[in-house]
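Below is one structure. I have some questions about it.
So, subunit A:
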Amino acid sequence: MVSTLMYVALSAFLFVIGVLGVTLRKSALMVFMSVELMLNAANLTLVAFANQWKSVDAQIMVFFVITIAAAEVAVGLALLVMIFRRKNTTDIDLMNTLRG
Partner candidate 1 sequence: MISLTAASARSLQRTIAWIVSIANAALVVYALTAMQPLGGYQFVESVEWLSDIGLKYAVGLDGINVWMVVLATLLTPLALFAARNESTHQKSFHALILVLSASLIGAFVATDLLLFYVFFELTLVPTAVLIATHGSGDAKAAAIKFFVYPFIGSVFMLASIAGLVINHYQQTGLMTFDSVILSGAVLNGTLVLDQNLERALFAGFFLAFAIKTPIWPFHTWMPQAQASTPSNGSVDIAGILLKIGAYGMLRFALPFFPHAAVWAAPAIGVLAVISILYSAVIAFGQKDMKVLLSYATISHLGFVMLGIYSQTVEGVTGALITMINSGLTTGALFLIVGILAAQRGSRNRDDFSGVWLTAPTFGTLTLITVFASIGVPGLNGFVGEFLSMQGAWLAPQLGYSYVVFAVIGIVLSAAYLLRMYRGVFMGAAPEENAIHEPSTGELAVLGLLIVAMIVIGLYPNIITSISNASVTDLVNSLNANSQ
Partner candidate 2 sequence: MAQIALPSIDYMVILQILIIFGSATALLLIDLFIPANQKKITALLALGATIGALVAGPYSNSGVTMANAVAFGSSTLIVNSIILFATAISILFASDAMHKQGIERGETYVLMLLATGGMLLLAQGASLITLFLGLELLSIALYILTAIAYPRIASEEAGLKYLIIGAFGAGFLVFGIALTFGATGSLVLSEIATRIPVTGIERSLFFTGIGLMLVGFGYKVSLVPFHMWTPDVYQGAPTSITSFMAVGSKVAGFIAIIALVQMLGAEAQVITPVLMGIAVLTMLVGSIVAINQTSLKRMLAYSSISHAGFVLLGVLGSTQATGLRAPIFYLAAYTLTNLAAFGVIMVLEGSEERDLTLADLTGLWTRNPWLTGIMALALLSLAGVPPTVGFLGKFLVISAVWQSGYMWMAIIAAFASAFAAFFYVRALLSMFSGTTDRPRMTLDARSSLALLIVAVGIIAVGLMPWSINAIALAGS
């Protein structure tokens, strides 16, 4: 039996990788993947704690998170494709039309 805290530690590790990915990677695709990593780290935690507390609430939450993440990526990729057609890049540092 692996203790719940081990799962939490693992997911915290994944979460940090996700955060670093979002902040450091330049390609929008990699950024999306890193966000997915953050959300799934949270999912892992939810499932682990749901097992500990014997509660279904958190598992329902996981389903919602998965659905929402899919919706978010669908919108994101659509936007990315539109921008790629115009600028031929997915590098978010080059998206600098807006400057104050």
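A word on the picks: all candidates are chains of the complex that A comes from, given by their letters.
Convention: contacts are C-beta pairs under 8 Å (C-beta built on N, C-alpha and C of every residue); 3 or more make two chains touch, one makes a residue touch a chain; residues count from 1.
These numbers were taken from a predicted model, which means no experiment stands behind them.
Asks: Quick check: counting C-beta contacts as defined, which of 1 or 2 touches subunit A in this complex?
Replies: Spelled out: of the options 1 or 2, subunit A touches 2.
Asks: Show which residues of subunit A lie in contact with candidate 2 when the two form their complex.
Replies: Going through subunit A, the ones touching candidate 2 are 4-5, 8, 11, 15, 18-19, 22, 28, 31-32, 35, 38-39, 41-43, 45-46, 48-50, 52-53, 55, 57-58, 60-61, 64-65, 68, 71-72, 75-76, 79-80, 82-83, 86-87, 92, 95, 97-98, 100.
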